[in-house]
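Every protein chain except one is present and positioned as in the full complex.
As written, the chains take the letters A, B, C, D and E, and residue 1 is the first residue of each chain.
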Amino acid sequence: MVVNDQIKDKALFAEMEAKLYTAVLCDVMDDLGYRNQAMRETIRPLDPSFVCVGRAKTILAVDVYQLSGDPYKMEIESVDSVRPDEVIVACTNNSIRTGFWGELLSTAAQTRGARGVIVDGLVRDVKKIVALGFPVFAAGIKPVDSKGRSIVLNYDCPIECGGVAVSPGDIIMADYDGVAVVPKEIVADVLKRALIKVEKENKSRQDLIAGAYLRDVYRRYGTL
Amino acid sequence: MVVNDQIKDKALFAEMEAKLYTAVLCDVMDDLGYRNQAMRETIRPLDPSFVCVGRAKTILAVDVYQLSGDPYKMEIESVDSVRPDEVIVACTNNSIRTGFWGELLSTAAQTRGARGVIVDGLVRDVKKIVALGFPVFAAGIKPVDSKGRSIVLNYDCPIECGGVAVSPGDIIMADYDGVAVVPKEIVADVLKRALIKVEKENKSRQDLIAGAYLRDVYRRYGTL
Amino acid sequence: MVVNDQIKDKALFAEMEAKLYTAVLCDVMDDLGYRNQAMRETIRPLDPSFVCVGRAKTILAVDVYQLSGDPYKMEIESVDSVRPDEVIVACTNNSIRTGFWGELLSTAAQTRGARGVIVDGLVRDVKKIVALGFPVFAAGIKPVDSKGRSIVLNYDCPIECGGVAVSPGDIIMADYDGVAVVPKEIVADVLKRALIKVEKENKSRQDLIAGAYLRDVYRRYGTL
Amino acid sequence: MVVNDQIKDKALFAEMEAKLYTAVLCDVMDDLGYRNQAMRETIRPLDPSFVCVGRAKTILAVDVYQLSGDPYKMEIESVDSVRPDEVIVACTNNSIRTGFWGELLSTAAQTRGARGVIVDGLVRDVKKIVALGFPVFAAGIKPVDSKGRSIVLNYDCPIECGGVAVSPGDIIMADYDGVAVVPKEIVADVLKRALIKVEKENKSRQDLIAGAYLRDVYRRYGTL
Amino acid sequence: MVVNDQIKDKALFAEMEAKLYTAVLCDVMDDLGYRNQAMRETIRPLDPSFVCVGRAKTILAVDVYQLSGDPYKMEIESVDSVRPDEVIVACTNNSIRTGFWGELLSTAAQTRGARGVIVDGLVRDVKKIVALGFPVFAAGIKPVDSKGRSIVLNYDCPIECGGVAVSPGDIIMADYDGVAVVPKEIVADVLKRALIKVEKENKSRQDLIAGAYLRDVYRRYGTL
Partner (left out) sequence: MVVNDQIKDKALFAEMEAKLYTAVLCDVMDDLGYRNQAMRETIRPLDPSFVCVGRAKTILAVDVYQLSGDPYKMEIESVDSVRPDEVIVACTNNSIRTGFWGELLSTAAQTRGARGVIVDGLVRDVKKIVALGFPVFAAGIKPVDSKGRSIVLNYDCPIECGGVAVSPGDIIMADYDGVAVVPKEIVADVLKRALIKVEKENKSRQDLIAGAYLRDVYRRYGTL
């Protein structure tokens, strides 16, 4: 059963990566009344080539000001429990005190099958992460460790990241335009509508390249 | 007559692209007492290779919070009215709610002969815009559409963009160092002085590479 | 004597560039109780390939609002007095009014033997600086000159840059992850510990790639 | 009919002013799943004594950069159309360029029967407004007029103010703790629950004053 | 001669305090094309009762990071050189590191005849300053001294304060609505027009109180 779900997920994510992009997902969710599904513009891919699609595995990290006995306990637990095709989405409450994520965590997550990481805070070891080809999206880069600066408080719980509510199991798509969150209950509908909208956009593009005016193209296909 | 002007513009812009850059334009305007002609550092090219020079065609967009009957009306009108060798300069009042500009608008503007776009807000479809080779400069990237978030209120009107007043017909030059606005009434003077300053900078550079001290180079050419 | 010091410095900096990186320096300084040695995440390399290590030569620049008689006097003096293997660290109090640093200053500093520049403000002539291969790290880019906007008030004095106190002679290491400041009095200790930590990280990496869980790797090597 | 509604409104608003406050309204809306009904902390009363309750009359103002023919047209229209017991809620998109509201507008609105004004931008003539006893809540104070800086684009339309969506007819309550927006469809339920919660808080207070521990009080009444 | 000027100034300032206010000055300067004469909204009076009018005596302070030999030298000189009826306008480049101004400086300035202080940074000893009845306007309050944090670099020089260019000798008016800067070359014109505008506003007010609609009042007097 679970295996079946995983197979379905893999097919879904492959199709999304091949045919869709965050902009069209956001347009379609707008039409469905979900108007706050794109994260803030400050969360950017570490490399321009990065794209990732997967199920959200959420992590909540918080700032602290002392070294506790076992500072990495929950962070280790959260990463070791990653399942294939998940995208880690980490809320640090926009902390700029620490590089929350780094190369060794990336290696570990990749080994577990994670498809990427979205974090509203800072990361480090960026060149090594890029060399791994592991799609990490973050709000910035700083070379300090989280030890004594933040701890993972919880995981697999509701969070906010980049101004968007994220629940475990939501579909995350991230590309060069940003990060979109598709609530799990509307995935099928969003997918169907997005594929249709991509078609329209392709036609609009062709007509525009052929020299048509926007007013005519918009009248024809109803999309910009 | 208008055709003559267009030919003159083309020659002017070609010369500027070939010989000048934003830094020297700003220095020369400083000397003429125009000291606020460079836009804020937050407005960056989508691609490092982007350079553009042209006449400003201004657009004023404003944030709204509902879908009106015809949300794209003025936006379509403004883009369809672009003339060859214009650079669209769009004021969104620094809005980060929407991707004001995208690929289809770029295609349309490029077809009309636009030389680029400067926007103080966010854009989307960035990889496709870069593939078009259409120089867009923006304050950031977000995958959401403007529908229900902002409308074009007016165009071909005075605006502010990146902290600089821009009037229709001003000359815009944008490169990797930023965006400079040359008021139309001082273009000839700026151009003449800028070409002279470039010469001095070339001499300074040669002497410095040869090992000269700054104090001697500055005494010699009066420029850094 | 001084020559001996310079030879030692060259060897030290070469070893650091070859074997170390800012992240491991910060971890080791954290352990020694120096927990605020990484500059703010806003200071970034102009080119992803830039790395630099050297002795801090500090400059303090301040914003002004008029042209004084000799606006570049102290700036010229500060750059002309650069010694080989120094890294210029400039505090502009985070000014975004001016491009404090540019190509001609880079050429001059490079000729004097400087290894790079760190500035908490803006710079210009970026493509030419990148072409020089001179590692400049800055908070942003703007094409305007400092003339009438800022002056160098002092140099070889204590400053703050990117939120970190910097004294002349401290060791600066800057790479894609950011900028670390190693106070001169702890350099030897930091170096020794950093080399050990790099070894542990290498082992952790190998085990993780081999599929080990984080909990086991952390138990084994005590490092993430 | 409309007169009846107005009489009901008056009674409702009087009861709310007498017995309720923004904090208890927010708690009750939280419990009902309406968790973003309190405006940002930057919107403050011009005078500590100000309290106001009423139906939202919304205004949307936008920044412009030139004097149009009739700059106050829509602003005048919007204020002249105010009905008794309305609270004007104005979105300026957080503009700090202009004093959007002032004394003469306050006098006009008060004459029409308005109960107050909430604006996410700046105001002027503050001492005169305070002397009128007209409750204005704003994000700051600046002595410049809106002429050539902003225009009213629309009114009686959905807006956002202080980060909260506001529709015409929602109930606004503003006091020293801030501004709460009660969507019109839940007013009755909110009112009923708020009155009950006030009772519990009164009991908690009495016990705490009598020396009880929080743990006991919270166990007893389930409220802090 | 100088004495004559001082007598004229005293009369001018008395008339302005009695009959005018910052809002009307800004409106009149707007009409004359001086549209950036009101300081940012962050600069507020330490006490709501504070009003001050006088000639600008400018001070430029800059942040430093070490104790120099004589840290107060220029600050003392600048305050000891204050002349009667001057308003000190201090640019700290918006520094929040230090309480630039305090009670003893207020006492000294008041003794010299200063009419007030405007500072774009922080101040301390606020309750004592308020007790002196000396009108200080500042961007905030912090109890630390400037020693080792900032020095006065220059005075009686052009500066910017709160985003407005200020030259020595400009007229400053500050009240609860903010701080207006009247360039010395337009003082007479501004004064004349402002007195006329006050009259119109008085008439508008009376009509509005009497129940008139804004549209009629604006048609009648052309002012809001």
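Observations on the structure shown:
Please note the rule applied: contacts are C-beta pairs under 8 Å (C-beta built on N, C-alpha and C of every residue); 3 or more make two chains touch, one makes a residue touch a chain.
Nothing here was measured: the structure is a model prediction, and the numbers come from that model.
For the chain that does not appear, the touching partners among the shown chains are A, D, E. Checked against the full complex, the candidates E:D27, E:D125 or E:D177 give a single residue touching the omitted chain, namely E:D125. In the complete assembly, the contact with the undisplayed chain comes from E:E103, out of E:D9, E:D27, E:E41 or E:E103.
Think of the hidden chain as still there; on chain E it touches residues 72, 75-77, 79-80, 96, 99, 102-105, 107-108, 111, 122, 124-127, 140-145, 147-148. Residues of chain D in touch with the missing chain: 21-23, 25-27, 30, 35, 38, 40-42, 44, 48, 175-178, 180, 201, 204-205, 208-209, 211, 213-215, 217-218, 223-224.
Chain A residues in contact with the hidden partner, per the touch definition given at the top, are 60, 62-66, 91, 93, 95, 153-154, 157-160, 165.
The definition used in the following text is that only the chains that are shown with their structure count from here on.
Of all chains in the assembly, those touching chain B and also chain E are C, D.
Hopping across touching chains, the smallest step count from chain A to chain D is 2.
In summary, the pair chain B and chain D forms a contact in which both copies contribute largely the same residue numbers, shared numbers making up over half of all those used. In chain E, there is no position where the chain touches two or more neighbouring chains simultaneously. Judged by the touch criterion defined above, the protein chains form a pattern that is neither an open path, a ring nor a star, and not fully connected either.
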